Every structure is written in structure tokens, then in C-alpha cells.
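With one protein chain removed, the remaining protein chains of the complex are shown where they sit.
Order as written gives the chain letters A and B; numbering starts at 1 within each chain.
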Amino acid sequence: MSNKKNNNLLEVRAVSKFFPVHGGFIFKRKLGDIKAVDCVSFHIKKGETLGLVGESGCGKTTMGRLILNLDEPTRGTILFDGKDITHPGKKENRALKRQMQVIFQDPFGSLNPRMTVREIVGQPLIIHRMTAGKSEYMQKIDHLLEIVGLNPGMADRYPHEFSGGQRQRIGIARAISLKPRFIVCDEPVSALDVSIQAQIINLLEKLQEDFGLTYLFIAHDLAVVRHISDRIAVMYLGNIVEVANRADLYNHPCHPYTRGLLSAVPIPDPSVETKRKQFIISGEVPGLMNPPEGCKFHPRCPRAIPICHEQSPLLLEQGDASHWAACHNA
Amino acid sequence: MTKLLSVNNLSVHFSSGRGIVKAVDQISYDLNAGETLGIVGESGCGKSVSALSLLRLIPNPPGQIVSGEILFEGRDLLKASKEEICDIRGNKIAMIFQEPMTSLNPVLTIGHQVREPLLVHKRMGKKQAAAEAIKALKKVHIPDSDRRFAEYPHQFSGGMRQRTMVAMGLTCAPKIIIADEPTTALDVTIQAQLLRLMKQLTTETGAALILITHNLGIIARYADRVNVMYAGRIVEKASAADLYKSPKHPYTIGLMASVPKLDQDVKTRLHPIEGQPPDLADMPQGCAFHPRCRYRVEKCCVKSPQLRIVSHDHEIACWIDV
Partner (left out) sequence: MNKKNTELSISTGKPNVRRKSLVFDVLSHKMALVGVLIIVSLLCMAVFAPFLAPHNPNDQDLYRVLEGPTWEHLLGTDDVGRDLLSRVIFGARISLIIGIISTFISALLGSMLGLIAGYKGGMADMVIMRITDTFMCLPVMVMLLVIVTVLGPGVENIIIAISVLTWTTFARIMRGQVLSVRESPYIEAAHADGASELRIMFKNILPNAISPIIVAVSIMLGRHIMLESIATFLGLGVQPPTPTWGKALRVGYSYLEIVPLYSIAPGLMITLAVLGFNFLGDGLRDALDPRLRGEGDKLPEAAL
């Protein structure tokens, strides 16, 4: 494969993930598929942050797991730095872990309660044989803890002795221990208090600056995503419905779902709030088993036209380059 | 504006393995008829506990309402008898909880649960209560309410369950509705629907709404007045407009500065509040916020400030004027 002058660190091409659903009493038959991720394509350039937003059931978390190889896609290809990593072998998988890491959502569940902080942060180092001896090991861990703003003297304590924000820092220390190039941040601040969220967001931004990291930032909080991302992709029921850079998405959203989503987020400023025009989306997110025909959003869409019932719209460029939307009536 | 509820010097303490935890420490506020009062704060600030104590739902042990009075309709709820409180719960004061998954009984039908307050408080006959319940479900925009009446909670989505809770809360036309983080577990678009619905219904019925949340945006959009809580105390009281235009307590100021806003310029770096919320079993001396406060002076480390008036309808618990 020729090495095109490609600045993309990650490329996702037509990736789908289907979970088969079986039913029946004696003879298990396949009832259908849950199309958690349905033909999704996007790319992330080196050093940038792509925000991935959507509500429950949209598939963003599944997408994150597919990229990290924690799950295998049903169809499609994933390329990392030009190499196909869709179905890696054991060795390749291991090597990939050094380049792609993850920060989990749950600061209370993602740390092993029976391991000390040192053991948690150091486990990747041991697995990948990144340290020569004990003193180097200890030094590296102390250093990592300092980088994320924790006191190295606390390295021998257990996770339950720390607050939520501190635990998230431990998780971040673990994620950067292998000096990865790419980190999937799966809702890293959703479970934290508001005043702590800002601390962690700042930390993530600083780390990106210092280490040249590329982020996939998965979240449902639009204000946070807007703050940290360069480009944003909006997902709905397994599809990407809009991709644009930060300013464009918020100032000129094309897809009705994006507009509804933005409208639904309250802004902490009554004077602005009262003047805002509301774009209301009614109804609920339908189940993933039997999504609507045609455009999956059409039953809830205030701008639906007849073709929306029949044909699923393609992701097309909207005038402005690098602003894409999947809508017949954008 | 008629005063509907008056909370004076309410304190709720919990006994834990590490000592007494002052979950709520001497809070006082009023609620007027028809208004929406927002109580905002982070986890551990005591906002939920203060709401539960209005209906005397604090589990005892380990919790205990140690002092204060809650004046409602001419009597002190804390001194009311068991029957009187049961009469008020769900009837005059209704509560909507955070978790739609667990606050509905999974083995009883939706209809059964929605009409229960009517059967208990209004002594209606079953048929009449059922009809009223169906009307209530329609009001909260649950489609096919006559059919849905016989369904079970697991057949409803999270948003629909919360709307059922709202319907339950409104059946007896209460004077006060307490909504404790009603939308935290819901998607953003569903959140917006639910809050709009709640605001609309309370405006229609003239009920007062106490909206408890950690989301500053929700408060800005829906609340008339706001109480900001920190470590069990109210640190700022103001009208919503005032609070956002000129917050006066360092905690509120810090909070506002640390939240990314959808409409602000992205180049601005977030300004988080340093440090952590205090351990309620081991509170610092003086003002609970002082270890994290950039404006602190010596007095803050020694004595805990009381609420004082700084301008019209705006009080703060702080020794200095920022």
C-alpha cells in the first residue's frame, strides 16, 4: 500500500458492528441484528481531537471499543497510521496497545480495587517490559503521577481512598504510561462533579500539548465536547449524521438532529436562554432492533419530507469543505 | 407573592463510622407559590438530603433531623404526626426522584401506580381513579395512554418512566413539587422535553417547583430563584437573572468560570476551582470553602460566615465582597 502523504492517524472505513439476537424456545433462531454501528466512516488527523457525540444507543461507545480492538467489527476496515488493524494477530494486538490507549468513564469502576495505585499505573509498564529494574519502575511511576497532578507519596494507597477526580487522574496516568500516540477518551468527565470536570479537561488539554496526543473524545455533554474538540461527529442510532469542525457545527448545524441537540442543551445564562430559538425534537429514540425505514431519524424529524421515509441519506459535503451531513433536507 | 413554605435553621446530621456528618447545616429559605426555586450544588452539598427532609424521608438511623422548623400551611412539618405527614406526601407535596429505573415498582402496572395517590389521598373509587390516571398520563404526553395504563415499568423507556413519575406527582394537584435531579439519568433531548413539560404543568396548576440539580444550565433556563449549596450550607441566594449576571460568592463565581458554555469563545481556558470538596466528616475550621478560595482572608479560616444581604433579594455567606 503506497504511503500517500496522509496526515490521518486513524481512519475508519465503512465499519459496522452487528450484535445478533437469538430467540425461540427450543430451537434458537436468529431474530435479527442490533446494528450498534452501521457503516460508519471518519478519520482523525495527527494531533487533533475528534469529538464523538450522541445520545444513548447511538453507538459511540461501541465505536470506541472497536477502534481499541476490544471488540471486532462485523464489517469494514480500521487503519492506524496507514496500517490495517481491523483483525490484528496476538502480537500485533499487543504492540497496538502501546500506541492506542483509553481513558474510561467510570472513575469508581475502572480501577482495580485490589491493586495499589502503583500497581495499576505500572501494570502496562510490566506487561510491555518498559522498565529495566525496580528503581526505574518506581521512578517512572512517580513521574507519571506528578504529570497528572497527584502526589507520588500516595502511590501505595488503594483506589477507594481517593476522590472521583483523583481516580480519574490515576486512570489518565495509566493511559499515558506507555507513551501512546492516540487515546480514546470515553466520557472521561461525565461522572465527575462540575468543578472537578474543568480540572480534568485542562489536564487532558495540557497532556495533548505536551505529548502531541491525538484524541477521540466520546461524550454526550455538548458544551464539554465543543470546548475540547477540533472537529465533531454527531451519531444517531449507529450512523454518523453530521461531521464538521467545531465552529461550523455550533454556528451552522445542518442536520435537524444536531440542531435539536444543540437546542436542548441549556446555556447557563438566563439572558441568552430567553432569547434562544428552540428547535424541538419530539418522541423517543427508537429501539435498535427495528430501526425506522429510510432515514433513521425521520419519525422525530420536524423537517422530514417523503423521501426520508424511503431512502437512507448519504453523508455528503455541505458546501463548505469538511462539513458533512446525512440529510435529504438539510 | 404568597409564602408557601418556610424552612428555618434546618440541620440534618448522619452518624457514620467516622463521626457526625453534618449533611445539612442550619439552612433557611422560603418558597413562594407558583415559583420555581432551583437548588444547585455538587455531590455531597446536601441538596438531596434537604429535599428529603421536607417530607421527613430521612432514614433514621443513621440520619436525624436535629433542629429547625419547616413551616407549611400554618404548621411545622417536623412536629406533625405520622398521619399528618403521610397525608401531605404525594398529596400536598409531591416528589420526583432521580432514578427512573428504580423509583417505579417493577411488579405493579403503570396504571396501578399512577392512580395510587388518588386512591389513598382523594379516596376515589377504582374506576374513577383509573380514568383520572389515564388523563394524567395523557397530560404528560404518553402516547396511547389507555393501552399503556396496563403495561409494566420495564416496557417504558427512561424518559417515559420519568414522565410517569411526573404524572404521579401531579394527580393530586399538589402545592409543591420537589424534583430531585429528575433528568440526570436521561438523554439531553429527553431532558429538554421533560423539563419543559414540568415547567408547563406547574405554571398551569400554579404549583411551586423545587428543582434540585448540579446543572447550571437547567437552573438558568427554568428557575426563578436559586439557592447555591456547598458542604451542607446555603452559600448564595439570588434570583436566577441576578445570579448569572453578578454572582457574588467565590464558589458560585468559580463554578460559573469552570463550566464550558455552548456559546462562549472556545479560546478561553477553563478556570477550575482548585482542590476537592471537603470531607463532611472532617470539615475545615471556619468557612467550609476557604481551602479552595482564592479570595480568602484570615477571618475565613476561623469563623464560618452567615448569610447576609448584599443587594435586593441577593444574599451570600461570605466575609468579603468580591
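The working rule: contacts are C-beta pairs under 8 Å (C-beta built on N, C-alpha and C of every residue); 3 or more make two chains touch, one makes a residue touch a chain.
Since this is a predicted model, take the numbers as computed values, not measurements.
Novice: Touch as defined at the start, partner being the missing chain; which of A:Arg13, A:Lys97 or A:His252 qualifies?
Specialist: Only one of A:Arg13, A:Lys97 or A:His252 touches the chain omitted from view, namely A:Lys97.
Novice: Please pick, from A:Ser56, A:Gln123 or A:Ser312, the residue that touches the omitted chain in the full complex.
Specialist: With A:Ser56, A:Gln123 or A:Ser312 as choices, the missing chain is touched by A:Gln123.
Novice: Just to verify: which one of A:Ser163, A:Gln208 or A:Ser312 makes contact with the chain not shown?
Specialist: Reading the full complex, the residue touching the unseen chain is A:Ser163.
Novice: Applying the definition given at the start, please give the residues of subunit A touching the unseen chain.
Specialist: Residue positions of subunit A that touch the missing chain: 68, 70, 93-94, 97-98, 101-102, 104-106, 108-115, 123-124, 127-128, 146-151, 154, 157-158, 160-163, 165-166, 169, 171, 174, 199, 202-203, 206, 210.
Everything below uses one rule, namely that only the chains that are shown with their structure count from here on.
Novice: Taking each chain's centre as the mean of its CA atoms, how far is subunit A from subunit B in angstrom?
Specialist: 32
Novice: Going by the contact rule at the top, pick out the subunit B residues touching subunit A in the complex.
Specialist: For this pair, the touching residues of subunit B are 42-43, 157, 159-160, 187-193, 214-222, 240-241, 244-245, 254-256, 258-263, 266, 269-274, 276-277.
Novice: Would you tell me which residues of subunit A are touching subunit B in their complex?
Specialist: Interface residues on the subunit A side: 55-56, 163, 165-166, 193-199, 201-202, 205, 220, 222-224, 226-227, 246-247, 250, 260-273, 280-282, 284-285.
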